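Dumping the structure here so I can ask a few things about it.
Then we have subunit A:
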Amino acid sequence: MFSDPRYYLWLIPALPLLAAAVIGVLGKAILRDRSHWLCIGGAIGACILSFMTLSAVSGLEGDRIDGHRCIRIYYTWFHAGNVDIPFSLQADGLTAVMLVTVTFIGSLIAIYSVGYMHGDPGFPRFFAAVSLFLASMTLLVLANNFIVLFAAWEGVGLCSYLLVGFWYAKPSAADAARKAFLVTRLGDVGLFLGILLIWVNFGYSLEYDVVFERARSFDNHGLLVVICLLLFSGAVGKSAQFPLHVWLPDAMEGPSPVSALIHAATMVTAGVYLVARCTPLFGQAPEAQLVVACIAAGTALLAALIALTQSDLKRVLAYSTISQLGYMFLALGSGTMDHRLAAVAVTAAIFHLFTHAFFKALLFLGAGSVMHAMGGIIDMRRFSGLRRLLPVTHWTFLCGAGALAGIPLLSGFWSKDEILAVTKQAGQPGSFASGIYLLLFFIGVATAGLTGFYTFRAYFLTFWGEEKVPHEAGHHAHESPPVMTLPLCVLAVGAVGAGLVFGPTGWFGGFLEEHWVNPEFPRRLLSDRAEHAHDYLVMLFSSIVALTGVGAAYWMYVRQPALADSLARAWTGLYELSRNKFYLDDFFYSMIVKPLTVLALLARVVDQYIVDGLVDLVGQVPAFIGYAVRPVQNGLVQFYALLMALGVGGFFLAILLR
Partner candidate 1 sequence: MTEPTFDLSLYYPIFLYLLILLGFATTVMILIHVVGPRKKTPVKQMPYESGMDPVGDARQRFDVKFYLIAIMFLVFDVELLFLYPWAVAAYQEGGVPEVLRRPVFWGVLVFIVMLLVAYIYDWRKGVFKWR
Partner candidate 2 sequence: MNDLQNALLAGQFRYILPEIVLAVAATGIFIGGTFRSGRYLWSWAALGSLVASLFVLTITAGFVLPSGEAGRTATFSTPLLFDSLANFVRVLAIVAGILLVLFSWNEVPDRHAADYLACLLVIIGGVGLTACANDLVSLYLALELISIPTYILLYLPRHDDAAQEAALKYFLLSIFSSALLLFGFSYLYGLTGTTNIAAILHTLYGQGGGDMPAVAQIALITVVAGLGFRITAAPFHFYAPDVYQGAPTVGAALLASLPKLAGFIALLRVLGFVTPDGVLVPVAGRPHVLPGMALSDQVPILFWFLAAFTMSLGNLLAVLQDNLKRLLAYSSVAHAGYMLVALAAAPYLSERSSGSDGVHALLYYLVAYGVMTIGAFAVIAFLSTPERPVDNVEDLAGLSGSHPYVALMLAVFMFSLIGMPLTAGFTGKFLIFFGAMNVVGEQADLYRWLAVIGMLNAAVGGWYYLRIIAVMYLRTALRPIQGRRNVPGLVTLIVCAVLTIGLSIPPGANVLLDAVKNATGIKSTPSPIAQR
């Protein structure tokens, strides 16, 4: 039975869910500071099962149309009329990769949190929420239809809310949690509309297979574009793309392991997963893909520009996450039908998702480690030169930063390079919107340079220069305990090596193509040439740009520390624009929040005086009628008998003389 994942697929979300339930019930009273054992146990159990699923899926015959995945329908969740929504799970190549990423990183972060959250009064609550998150996230990638997906989608949103607002007593954390939840809900509305449209138009079915199969012969192209854009709006919210990216930087109010797990490695990639999963739909709506690519490239550039000037280490990382997610969407948006690039594009996106999960989780955990040592201070102006004080954190952070910046041979280099190559190919003259794609390619390259700069700016500001420690840290600023540094080291190995192992060998792409892309995508999306060659020109070009960025950062923050300030003074306008996040938050506040407040005020007046009055009036009607009928119930038994007899007589008359 262990050879067939169908028997244990359900266990992958169930184990963390069980852990969450037990911690939730017993945590506060009994488990207390032993709560983490259950969470870690659930996560590692799910991780082992995920690896088993991965190996089982790779053993399936990929060339057979239906042999590339395992589906298990557990039971019919509900049915209304002739619609059945089965609670079913499936595992194919994409799911297996996502599962392994989520559970592996999740396990490491759970272990790290033991040290990080030590002594916090909400210790059990934290691990219950993390377990619940792992359950929802694995369910999200295991779903076999849009309804289960949507349920899990909301589940991860809820966990994000709970964890961002973990320190709920802090007003900023509570606000951030609310903002994160509401802004993503905005996108979810679109997603749900999209699902409804799919339901109505694709024969009242929501199963992936059926929907994708029917989409092939779906002739209303405009509607398909609308559906894709609606689905993408859900992804925009969840994966923090422009203009809904504003919640992610604020979400850094949560504990650092949460930022690493949810807001860097896994949950925010749910949008990427959704679009990748729906590529059979998107691939047939090139206009929608163009929108995706444009928004993605714009987001990547914008976030990188903002990241240049932020002084909060975690915020720099948050904006870099937004920027990197932009890269992933850029790849997904480039795999249009016209270019027959779908296979390369989606594998590039998922590959970047995979490597990004490693190095970004590493960076966040490193930032957490810094914060842990600095007594909760994360402002880079308050500390510097920590490389001797925190040696392990320093080296692992350097690995992560290098990978993020795209230093050659590190993991980020391989995956980012693939994305740029795809975009460049999409920009080849003569095909659909080639000019735009070429422009997007250059934006991508420019962003790569910016990435190198801001990443190493943060690195140099934190770890180089004279040793400076804020007074909050006291005199015992020290390296974190092994339970925290060990996951850092494991992730560092991944950040350095994952790209090298999977990139040049093409294993990753090959696996996805064989077990997901080839069996599932329509033929016309795929290229006839099975080439997967690396574009050495692009590689060279982007490496040079990235290294230039790194070099500039070194020059400005190590060699000539005064240069940065003078530059900022010289270009005050631009500097302020970037530091204030292009005034987007203020824009949203004055354009959306303010008018809504006024509207709410107005609605309250109407509600209180007009609607309530009417409702009260209606509410009085039943009472009044009851009052009028009440004398009938006078307690006299003979009268009751008489009424019964009259009732019978009335029915006689009604039926016989009708």
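Picked so that all candidates are chains of the complex that A comes from, given by their letters.
Please note the rule applied: a contact is a pair of C-beta atoms (placed from the backbone, for glycine too) under 8 Å apart; a residue touches a chain by one contact, two chains touch by 3 or more; residues count from 1.
In this text, all values refer to a predicted model and were calculated from it rather than measured experimentally.
S.K.: Given the candidates 1 or 2, which is the one that touches subunit A in this complex?
M.R.: Of the listed options 1 or 2, subunit A touches just 2.
S.K.: Mind listing the subunit A positions that touch candidate 2 in their complex?
M.R.: That would be residues 75-79, 81, 619, 622-623, 625-627, 629-630, 632-633, 635, 637, 640-641, 643-644, 646-648, 650-652, 654-656, 658 of subunit A.
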